[in-house]
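First comes the structure, then the notes that go with it.
One chain of protein is taken out of this complex; the other chains stay put.
Chains: A, B and C, in written order; residue numbering restarts at 1 for each.
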Amino acid sequence: MLDGFLALYVFMLAAFTGYEIIARVPVILHTPLMSGSNFIHGIVLVGAMIALGHAQTSLEIGIGFVGVLLGAGNAAGGYVVTERMLEMFKSSRPGRGEPR
Amino acid sequence: MLDGFLALYVFMLAAFTGYEIIARVPVILHTPLMSGSNFIHGIVLVGAMIALGHAQTSLEIGIGFVGVLLGAGNAAGGYVVTERMLEMFKSSRPGRGEPR
Amino acid sequence: MAWLPGAIRACYFLAALLFILGLKRMSSPRSARAGIVWAGVGMALAVAATFALPGLGHRGLILAALSIGTAAAWWSGRRVAMTAMPQMVALYNGMGGGAAAAIGAVELVGFAGAAVTLLDGRSFTADGQAPGTAQLSLAVLGALIGAVSFSGSLVAFAKLQGWLDRRFTFSGQRVVNLLVLALAIVLGAMLVGGRLTPPLIAGFFALALLFGLMMTLPIGGADMPVVISLYNAFTGLAVAFEGFVLGNEAMIIAGTVVGAAGTLLTQLMARAMNRSLGNVLFGNFGATTGAAQAIAGAQKPIEASDAAVMMAYAERVVIVPGYGMAVAQAQHKVWEFARLLIERGVKVKFAIHPVAGRMPGHMNVLLAEAGVPYDLIADMDEINPEFPSTDVALVIGANDVVNPLAKTDPASPIYGMPILDVAAAKNVIVVKRGKGTGFAGIENALFYADNARMLYGDGQAVAGELVAALKTLDA
Partner (left out) sequence: MAWLPGAIRACYFLAALLFILGLKRMSSPRSARAGIVWAGVGMALAVAATFALPGLGHRGLILAALSIGTAAAWWSGRRVAMTAMPQMVALYNGMGGGAAAAIGAVELVGFAGAAVTLLDGRSFTADGQAPGTAQLSLAVLGALIGAVSFSGSLVAFAKLQGWLDRRFTFSGQRVVNLLVLALAIVLGAMLVGGRLTPPLIAGFFALALLFGLMMTLPIGGADMPVVISLYNAFTGLAVAFEGFVLGNEAMIIAGTVVGAAGTLLTQLMARAMNRSLGNVLFGNFGATTGAAQAIAGAQKPIEASDAAVMMAYAERVVIVPGYGMAVAQAQHKVWEFARLLIERGVKVKFAIHPVAGRMPGHMNVLLAEAGVPYDLIADMDEINPEFPSTDVALVIGANDVVNPLAKTDPASPIYGMPILDVAAAKNVIVVKRGKGTGFAGIENALFYADNARMLYGDGQAVAGELVAALKTLDA
C-alpha cells in the first residue's frame, strides 16, 4: 500500500492525463478508443497473477485462477478487437489502389 | 526524498499533464500563459521558506533569506503581471458598452 | 512496492508510459494503429515482469489460466463480425471487472484467514503489516465496482447478442435496486470494520453481482453502448483501486487513466444523444413513447433504377448511413455503389452523425471495414453547410439522426438533438424496409418532405440493385 497522499497525487495526475488525452480524440475513433481503453485496463491481469501467485488456501487459488483467466481474456480480447478495427482505418491519399 | 520510482511516476504524469494542457492554449493567450506558468513555479517560495526555516549557520540563513526574497518576488510579480494581462481580455458579445 | 527488484519496477514504469503514449497516438487515425501496438508491447512487458517476481507461487497454474484466457479471447476476437463489436467490448470489459473483483476476493479471503489466525499479518504488500482501514476500504470498493461491472457487462453482452430480448421491468424496481445496493454497501462497510467472515464476504459479492444484473436488465438494448462505456470506466476504477491495494503503480495509472477516459467518453456519448446519463440509466427511454403523431403529406416511393440514374447524373451525392446499414450489413455494397459513382465523376461523400448506429463511431468502423477511406467521411459540422449544394442525399438505414422534428417539435423525445440537415439537399432518397421507426420510436417528417423519395427494401438488397442499375447504365 502506498503512502496515502502520494497515491492521491498519482491518482489526480493520471486522471488529468487520461482526460486531456481523450478529450482530443475525434468522434470517428470513438469505438476503437472505447475498446482500446478497455484493453488498457487489461493490466488487471498482472494484479490477478500476483493474487494467484500469493494465494494460499484452495479457495484463494480457485478465485485467483478465475481472476487470471478473466484478466487474460480482457487483455487479449481487447487487443485483438482494437487492432482489427484500427487496421481498417485507411486514408485514400497515400496512393492506395483499388480497395478490396 | 521520495522513493525513486514513485518520483519518476509523478514526474512522468505531471509532464504529460503540463504538455497536454498547454498544447490546447490558443496563440492569443501565449504571453499571459508564459507569465502564468512563470507564476506557478513561484511555488519555489515554499521550498525557500523550508530551507530558511531549517537553516543553521549564518551563511545558510543569509542564502535562505535571499531565496525567500527571490521566491516571493517570483510568485507575487508573476501573479500581478498575469492578472493584469488577463483582465484586459474581453469579448464584445456580453453587451459591453463603449470601451474606455 | 519497494520490495520489488528495480528491473521489474522499471518494466511496470515502461508499461505505464507505453499505455499513455499508445492512447495519445490513438487520437489520430493515421497513428492509431501504432498506438495499440505500443500499448500491447507495454502489456507484454508488464506480464513478463510479473512472471519474474520473486516469491510468486503457482506459476504453472498462472501459465495455464493465462494461456486458456488468452487463447479463447484471441480466437473469439479474431472471428467475430465487425457488427458484433459492441457486445465483444462489453464481454471483455466484463472480464476485466471480474478479474478486479477476483483480486479483491482473494485479498479479503486472505485477510479473513489472517484474522482467524489472530492477525498473522499476511498481506500482499509482503511488508508484514496487518491490513489497514484504507487498504481494506479500497479492496472492498474495487471489488464492489468490479463485480457490478462484471455482471452488468455480461447482461449488456447478452442483450446485444440477442440472447435476452425483453426488457425486464416491474414496478418499484428502482427502490428494490437501491435496496440491493445499500445492502451491499452495508456488508462492505462491515468487512472494512473488521468482520472478515467468509459468509459475509460471500454475501457481499453476491449482492454486488446481483446489483449489476438488476441495474442493467431494465435498460433497453439500444442504450447499451452508453452503459458499456460507463462500465468500462467502472472497470478502470476498480483496477486502480485494487492496484492501490497491491501497491502496483502500473495498475493504478492504467486504471485511473481509463477511468477518466471512460467517464469522458460516456459523457460525450450521452451528450451527443442529447440525454443525461441519469436518463439513460433510469429513463426507460422509448418505452413510453405513444402512438406516432400523424404528419401531413404522403411518402412517395421510387424505384432503384430511377434512383440510380438520378445519382449517376448528379454532381454531388452525400451518403448518410445509419443503424439500418449495420443491420443489413450493407456497407460493402454501399461502397461498391459509391465507387461506381466516383468512377463516373460524381463527387461522393459519406456523412456521419455522432450517434448514428448504436455506438459512437459505429458507422466509421463499418465503413472502414468496407474499405472507405476516411477522408471521404465527413462529420456533422463539416457536412451540414454543404447539403444545400448537394444534388442527392442518399439516406440508408438512418432515421432519428435525420429527423427534422428534432429541430421543430419541442414535444419530441429527440427535440434539441443536432441532426444531419439532409432535407436541405435538392433530392433525398431514403432506403429502409418499410414503416419501421428508429431507435426513438417516432415518426420522421423527412419521409414526407416534397423532395424525399422512399426506396423500400433491405439495405443490402437495395444497394445491390443500385449497383446493378448503374452497371446496366454503363453497359
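Operating definition for what follows: a contact is a pair of C-beta atoms (placed from the backbone, for glycine too) under 8 Å apart; a residue touches a chain by one contact, two chains touch by 3 or more.
Bear in mind that the values here come from a model prediction, so they are computed numbers and not experimental data.
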| item | value |
| --- | --- |
| Where the missing chain makes contact, among the chains that are shown | A, B |
| Residues in chain B touching the chain absent from view | 1-2, 4, 7, 10-11, 14-19, 21-57, 59-61, 63-93, 96, 99-100 |
| Where the unshown chain meets chain A, residue by residue | 3, 5-6, 8-9, 12-13, 16 |
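Note that in this section only the chains that are shown with their structure count from here on.
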| item | value |
| --- | --- |
| Inter-centroid spacing, chain C versus chain B (mean Cα positions, whole Å) | 40 |
| Centre-of-Cα separation between chain C and chain A, whole angstrom | 14 |
| Where chain B touches two or more other chains at once, by residue number | 6, 9, 13, 16 |
| Overlap residues in chain C, where contacts from two or more other chains coincide | 1, 20, 249, 253 |
